[in-house]
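One protein chain omitted, others in place.
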Amino acid sequence: ISQPHPLDPAGLQTRAFATRLKHDTPPKAILIVNKHRTKLVIEAIDTLLAYLRQKYPDVRVFHEDRPDIPPGVEIWRPGPDTEKIDLVVTLGGDGTILHASSLFKVGAVPPVLSFSMGTLGFLLPFHIDDYAKALDSAFAGRATVLHRMRLSCRFHDTDGERLEGQSQDWQVMNEIALHRGSSPHLNTIDIFVDGQHLTEAVSDGLIVSTPTGSTAYSLSAGGPIVHPSLSALVLTPICPRSLSFRPLVFPSSSSITLRVSERSRASAGLALDGQTSHVLGPGEAVTVEASKYPIPCINRSSIAGPADINDGEGVSPGKEDDWVRDINNLLQYNATFRSKALLRHSRT
Amino acid sequence: ISQPHPLDPAGLQTRAFATRLKHDTPPKAILIVNKHRTKLVIEAIDTLLAYLRQKYPDVRVFHEDRPDIPPGVEIWRPGPDTEKIDLVVTLGGDGTILHASSLFKVGAVPPVLSFSMGTLGFLLPFHIDDYAKALDSAFAGRATVLHRMRLSCRFHDTDGERLEGQSQDWQVMNEIALHRGSSPHLNTIDIFVDGQHLTEAVSDGLIVSTPTGSTAYSLSAGGPIVHPSLSALVLTPICPRSLSFRPLVFPSSSSITLRVSERSRASAGLALDGQTSHVLGPGEAVTVEASKYPIPCINRSSIAGPADINDGEGVSPGKEDDWVRDINNLLQYNATFRSKALLRHSRT
Amino acid sequence: ISQPHPLDPAGLQTRAFATRLKHDTPPKAILIVNKHRTKLVIEAIDTLLAYLRQKYPDVRVFHEDRPDIPPGVEIWRPGPDTEKIDLVVTLGGDGTILHASSLFKVGAVPPVLSFSMGTLGFLLPFHIDDYAKALDSAFAGRATVLHRMRLSCRFHDTDGERLEGQSQDWQVMNEIALHRGSSPHLNTIDIFVDGQHLTEAVSDGLIVSTPTGSTAYSLSAGGPIVHPSLSALVLTPICPRSLSFRPLVFPSSSSITLRVSERSRASAGLALDGQTSHVLGPGEAVTVEASKYPIPCINRSSIAGPADINDGEGVSPGKEDDWVRDINNLLQYNATFRSKALLRHSRT
Partner (left out) sequence: ISQPHPLDPAGLQTRAFATRLKHDTPPKAILIVNKHRTKLVIEAIDTLLAYLRQKYPDVRVFHEDRPDIPPGVEIWRPGPDTEKIDLVVTLGGDGTILHASSLFKVGAVPPVLSFSMGTLGFLLPFHIDDYAKALDSAFAGRATVLHRMRLSCRFHDTDGERLEGQSQDWQVMNEIALHRGSSPHLNTIDIFVDGQHLTEAVSDGLIVSTPTGSTAYSLSAGGPIVHPSLSALVLTPICPRSLSFRPLVFPSSSSITLRVSERSRASAGLALDGQTSHVLGPGEAVTVEASKYPIPCINRSSIAGPADINDGEGVSPGKEDDWVRDINNLLQYNATFRSKALLRHSRT
């Protein structure tokens, strides 16, 4: 690991994973993101705010414009002239981070600190009980991040022009999915890679996923699991009418265009990180590329104590890799067939 | 495509694919590699030699030490003090390139020019009839290469020491496969990623493959197809006794260790690019990493005419990407169900 | 094959495949079914009618009630008091037979003679050019049929009562599919087998398919190919959020109930042989069993000449099995990787 790799001399892929977050100055503006307002979430926000006001009184705290803004918190609206945010804090499930990503869908995202409310999640490194340690590491410049790749999606009309009302590219964190939705008919989609025609897919739909998204919809559709520190695009078909379709993995330098065929019997509904967006009709297309704007996710090693870092076993990158733990604990990866002792008798 | 990618600013993955081969001087020593000696191959070698002697009389031509060395060709033996080779020419199927790679299994490989004898192959960009054009492009410094990643394999005994008789790492181009072979019992193998325990696999075996190898054994075992210009390691299980195993794709910075469990009922036979090697017993292990020595494969765009090359940036990516053509033509990727006209009547 | 099987002494599964259609009397009423009215179809109907009037002048010919009934053809409407039909003739693609099946969705189906308009299809044994031979075999009592199993579907409300407006069971030929449709959320469905809870599926949907339907939607979702002369139910998940779902095959004596969970985030749209039907909300369910009313499909051996039956190779059941031919020709089953001769040179 330590020595430069000939195909990756700058160690980019490794660095992506281990980058230490640099703050010239501690965060001055924090955006709190939550999707649902359960009792747990409300209490967690209160606790966070109290801690911030007491320990970091100068920091400004923002929240999306919604009926139920916590007191003393300023309203933030996505847009070109908006307040600059230095740190995003999410409270909730995996969907909350996807939502945070969508708030910054047309440009750069500040570092994201994600707290679970007690439920495990793939994109949730921190338990809410560790809020103080986690915030302190971010303010002290000790946080390390995993730059999770995003995809940039551009929509085209039948003439290859930008689709009306879609003046800006859309960045997604998990995937873009095209699906026949409730149409009874399959859709026919032409797939181009770097401008070259790859194949015509007759199927329920297609997914272009990031490595992060490889454990989401793409997995259910039969795709491989791709480590999030790799930069790659995964193309996974959804119920293709072919025996010989197989998921494909492309380098992040690739550009994938999906164009609904003129002879497609169904149009293709778009879902961006699970959010239903518009519908592509025959001749319309979307071009997907690696985004210039990855999402910097603060990871668990940020709050690893010295004991975790300098034990006899070494400062293993393994220590820091939440991913191995997650695919075992959350996906129950390779759960082998049990032959454990029977606790009860035959009749159970 | 053209602008630098934030996760890959140096454009490494792209460049890997498009690199133009630099010769300060034209090749001075060529190694001809063939596996079988069919009539076609013998004639092709004769033709090649005649051409080289006439057009490039100063070049030295070598061949492996075998009973049937063509006249006027010098013998070459792999090893530390061997003659330096500037260009490898292979004649035969995909297996011939794998064999060429194995001749340079402990270090760097010279650029490889691969000719098919008329049969399509995944690793065979050139038809033998194009020998003159292809050789000329290499001598004129016009050849472009795809640096196909290789894997470096290191074998350990039960104490973690290098396995006896295995003093050097072994580079493979397709994959390393562990298999129970003719043992009736499944083997149990512990998988570690960057030192961290990932899972215990009870199966017929495991494959760690390069992107190049993703269309070889790994594909048959259910793995995804990975574009060869991506640097990644693919881990694919062979008939695992688990419903929840799924192929995994790792960044090329990863180190994967496969250790035969002490309680494995079968040992694990090793196949390196399909060549049966030794057998790993309980407690023995192999560690696989991206190799420092990729294999530079001269690709078809080297002989593209001016008509094919027409923009400032060089050849168009579509033109140059043999891969899309190959997965369609060779793998019959996504062959959709036919509903073409019946040529004959009901009884056919 | 010839001797009775201990688990199937009556040879039911075999007979299902080879049954000779018995007519005490030749067909008196024929129903012509077509979905689309292309020029080809119109001409074919005219030709058929002319032939019938000339050769079998007493037969009555019916057609669904649609604007464009061919002259001299009587109108037929599905229902309890309708005219008895002795033979169904379909003209079109696979969808036309599915449509014919749906016309008899609440009870028995007469034998079906299916003509393709020149396009291959899984359920299309006859080319339209063979209309005379095929009709003659049916009138002469020489036709043999494959009794393709259908599924009987009964819909229940949250109290387990028949769902309102669904007073009769619905028979399907391919499958019943539950799907989230255009809902962004996965649905949660409890699966019961013979009243026993099997599992809770979180997925895009579920398919219960006949062997006939095993080459339709179930195949696209990853299901096995099941020979249509076997009586079985195939349960195939659509994009399940689980690594460990696997298609299941049940005996035709099984009863499968799919109940939308009370905590499902999406309701489940129903598609019966591809026709969108109603939507099942939380607590609602469908119970699927083998139908009492299979669909008797006249097969190709009906028109096999003596030459086909008594050639040197023997009267092989293989001769009569269109299925092997179809999975090879239509599905391109096991298309092996080509290594055929290159016709063009390197640059192609």
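Details
Order of writing sets the chain letters: A, B and C. Residues in each chain are counted from 1.
Going forward, a contact is a pair of C-beta atoms (placed from the backbone, for glycine too) under 8 Å apart; a residue touches a chain by one contact, two chains touch by 3 or more.
Bear in mind the structure is a predicted one, so any value in this text is a computation, not a measurement.
One chain is not depicted; across the entire complex it touches A, B, C. Of the listed positions C:Ile42, C:Ile225 or C:Val279, the one in contact with the omitted chain in the full complex is C:Ile225. When you scan A:Phe62, A:Phe104 or A:Phe126 for touch with the missing chain, the hit is A:Phe126. Annotation: of B:Ile238, B:Ile256, B:Leu280 or B:Ile295, B:Ile238 touches the absent chain (contact as defined above).
Counting over the whole complex, chain C has residues 1, 3, 5-14, 16-17, 147, 149, 193-202, 211, 214, 219, 223-227, 229-232, 234, 237, 240-255, 290-294, 314, 316-319, 321, 324, 327-328, 331-337 touching the chain that is not drawn.
For chain A, the residues touching the chain absent from view are 93, 116, 118-121, 125-127, 129-130, 134, 242-246, 300, 303-305, 308, 325, 329-332, 335, 337-342, 344-347.
In the full complex, chain B contacts the hidden chain through residues 179, 181-182, 184, 203-204, 217, 219-222, 238-244, 269, 271, 274-276, 331-333, 335.
Keep in mind that, in the parts below, only the chains that are shown with their structure count from here on.
Once the centre of each chain is set as its mean CA position, chain A and chain B turn out to be 33 Å apart.
With touch defined as above, residues shared between interfaces to two or more other chains in chain A number as follows: 219, 240-244, 331-333, 335.
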